[in-house]
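Here the complex is missing a single protein chain, while all its other protein chains stay put.
As written, the chains take the letters A and B, and residue 1 is the first residue of each chain.
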Amino acid sequence: MIKEPNFTGKRIGVYICQCGSNISDYVDVEKVREEISRGKGVSLAKITMFACADSAQKEIVADIQNEPLDAIVVASCSPKLHLNTFRGVAERGGLNPYNYVQVNIREQDSWAHSDKPAQATLKAIHLIRAGIAKVSLSEPLTPMTIPAENSVAIVGAGVAGMRAAIELADLGVNVHLIEREHFVGGRVAQWGKMSMTNQTGEEIITELYHEVKKRESIRVYTGANIIASKGSIGNFNIQVKIQPRYVEPPCDPESFKKAIEACPVEVDDEFNFNLTKRKAIFFNYRSEFPAMPVVDMAACTRCEECLKYCHGIRLDQQYRIIEIHVGSIFLATGFNPYEPKKGEFGYQEHPNVITFQQLKRLLDLTKGEFRFRGKKIERVAFIYCVGSRQIDGENKYCARYCCTSAIHAAIQLRQELKVPFIYHINKGIRTYGKQEILYEQSSTSGDVYLQFVEDDPPVVEVLNNPIKVTVNDLLTAHMEVTVTTDLVVLITGMVPRVNTELISILKVPLGKDHFYNEIHPKLRPVETMIDGLVIAGCCQGPRNIAESASSALAAVSKVYSILNKGEIKLEPTLAIVNPAACEWCGKCLEACPFDAIERIETEKVPVARIIESNCKGCGMCTPVCPTEAIDIKGYTNPEVRSMIEAMSG
Amino acid sequence: MEKDPPKILVFSTEKISDPALDLAGLMKLHYPPTVHAVVVPCSSSVRPSWIMHAFECGFAGVFIAADGSDCPYGETCIEKTAKIVERTHVMMREKGIPTENLKMAAVCSVCAELFVNQMRLFAGELADKTTNAT
Partner (left out) sequence: MSDDFRNSSLNELDALVIGGGIAGLESALNLAHMGFHVMIVEKDLSIGGRMIHLSKVFPTLDCSACITTPKVSETARHPNIEILNHSEVKHISRDENGSYRAVIEQRPRYVIDSLCTGCQDCEEACPVVVKDEYQYNLVGRKAAYIPFSIASPRIAAIDLDNCILCGACEKACGPGAIDFTQETRITEITVNSIIVATGFKLFDPDRITRYGGGKLKNVVTAMQMERQLVPTRPFNTVLRPGDGKVPDKIAYVLCAGSRDATVGNPICSQICCMYSIKQAQLILGAVPMADVTIYFLHVRAFGKGFDEFYQQAKMMDVQFIKGKIGRIKELENGDLMLRYEDIASGQVKETQHDMVVLSVGILPNMGIEKLFGDEKFKLDPFNFYNQPNEMTDPFKSNLPGVFIAGTSTGPMDIPDSILSAGAAAAQAAKYMKQHQASISHQATTPL
């Protein structure tokens, strides 16, 4: 049935992988081999235990050279895992990597049809035949190389973003550090003392910011958002909108202080999770960076009181838009704390039911005795897993950091603030690894641990003072225990930050949990489906600070590997026009979303031409062509048609 | 003897829907083994002539596992894929093939269960039709 006589006569080697027994338990590989070896053009068909193993790879290379083979087909797992592995094998054997086709007989055959081995075997034969049909028509393709811009846009100047910026700058990469807020530091800035090392978030951020400022190759933009992005790996053109700060240097710190004092407006201070008030011109905390206040224009009444004290204030400042050109984009946009619903464990029904984040701010702000709303606090009850591990709710995942962090806060409450009664109403404590020591320390110093089960959460009674929390306690054989407390702290987990616009501009892939999703947690843990776009820190999922720093540095390795060669190889599977068949109607130009098609004239006849550096190989231009004059290399009309024929078997 | 389920050709997409097919296998979710997938870059790159060719070659049904709003090449994918289906329907009517034999649904990269359910349903519908016809 194959119609292209030019390409028949290829000598093809077929390798059928048992994948240990993952494939051979359900697919009769010997029968497949027999059937396949009878096919036209198949000069050898072999079964291998693990086609991906080094020894098998060497064998294939030797076969290519000794037989010799013109093309190879490996029937194994999904090409998502090993396409590049075997393209490499083909290349080492001296073949063009595109004279290789991988056939998926594991995920899409043996595993999916483990209930019907005979039919799975038949399907394997059809799929491999389709692979052979494709490879007999395949043409050698050469990847195009494009120059890569030696710079990176890091979005988010929290601990992950700043840490990555420092490392990349030291490796010689130009860094644009883009922060949406007017101050750097992200969530860590709000976090006070940290578990395990007792450093404060403020100390960590101060240290990192000073390191960032020392490096000329890092540019920091605050109040900045990406509003548009074009291009692809190696060459992204990004537009950044920078919101006015309404404050400019020079103006000394004393004048700033007076200006802030003079401001008559008071609003809830989000930095302190609305526990305190701030002015319309403000700093979040004393050593915050950049060391310049900002005017909250939504709250400002334009009374101009502040202007009397500080000449650096410019209430008429306008936003500006800058364009940057980078080779890679690094997302470190962090998380939001879960915001409980009104009435969730008494939240917003009693002022003494607060979130964990509020407690952390309180601890940071408290000097001396622990007081809340004017009263001394002697009893504190923590309720864990609020907004995490929800059975019916949306957040199925564990927020990872909270058990340890909460227990660490409890130790601080007991040791520094002498709070005598602390209750941990939990769903199973997850102080993994070395963090276990904190749990041990807390439980032996008098903290009370009560455990509830998923479908029987604790009940918080807020009608009377003091608050009562009733738990059906698993640890005492389901005894009903009622705890009287001055303060209830809801241990709220992490949810993805709201970044709707950024996600849609950069097409960031999201997981089931709505955090940014990596390609594979073990094979490619910091990369996304968008080439050149890497992710790190808590935008990818809950993590503590050390883990965020680790992922940020791992992503640095990836970015530097992309950029350090100065050029990037692109997939050659792009559109191609057959000028002889093209009758220029312009439909392909209309269909192309990437401006990759232009009209040219060859011998006064207008035809379509592909601008390869813009083409992404999506193929949207192919079905609209009335004369089938346009193809995607690797997915050409004859290739797909012959595959369909082979599968119809 | 039990009759083989009807043959279905699936056009899956490299980055979005084909991973869902892989995931279905990984989760050992079963669907008829007469379902075969051809991988294309994007659902809006499927030619109507390929679909017609599949019917000619004996496939009872064709299913486009579309990128939907997840398409890495942009939102116009939805509209363009719908156009392809529309154009193919015209060609199918000309040949007397019931238009229900071509189906399309957006299949995201983790929509394994959705895909499997679609396949079971589609195969069931196609099987009913052949039984009724004979």
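Convention: contacts are C-beta pairs under 8 Å (C-beta built on N, C-alpha and C of every residue); 3 or more make two chains touch, one makes a residue touch a chain.
Just so we're clear, the structure is a prediction, and the values are computed from it rather than from any experiment.
For the options A:Ser138, A:Ser405, A:Gln435 or A:Asn499, the residue in contact with the chain missing from this view is A:Gln435.
Touch with the chain that is not drawn comes from one residue among A:Leu44, A:Ile146 or A:Leu171, which is A:Leu171. Shown as candidates are A:Lys40, A:Arg373, A:Lys396 or A:Lys418; the residue that touches the absent chain is A:Lys396. In the full complex, chain A contacts the hidden chain through residues 19-22, 49-50, 52-55, 57, 77, 81-82, 85, 88, 92, 159, 163, 167, 170-172, 194, 196-197, 199, 204, 207-208, 389, 396-398, 400, 428-437, 440, 474-478, 511-513, 515, 520-523, 525-526, 540-542, 545-547, 549-558, 560-561, 564-565.
As a working rule, only the chains that are shown with their structure count from here on.
Chain A and chain B have Cα centroids lying 30 Å from one another.
Residue ranges of chain B in contact with chain A, taken from their complex: 4, 7, 9, 15, 18-19, 21-26, 28-31, 33-34, 36-42, 44-50, 53-54, 57-59, 70, 72-74, 76-77, 80, 84, 87, 109-110. Contact residues on chain A toward chain B in their complex (touch as defined above): 78-80, 104, 106-116, 119-120, 122-123, 126-127, 130, 507, 509, 511-512, 529-530, 573, 591, 593-594, 616-620, 622-623, 628, 632, 635, 637, 640-641, 643-645, 647-648.
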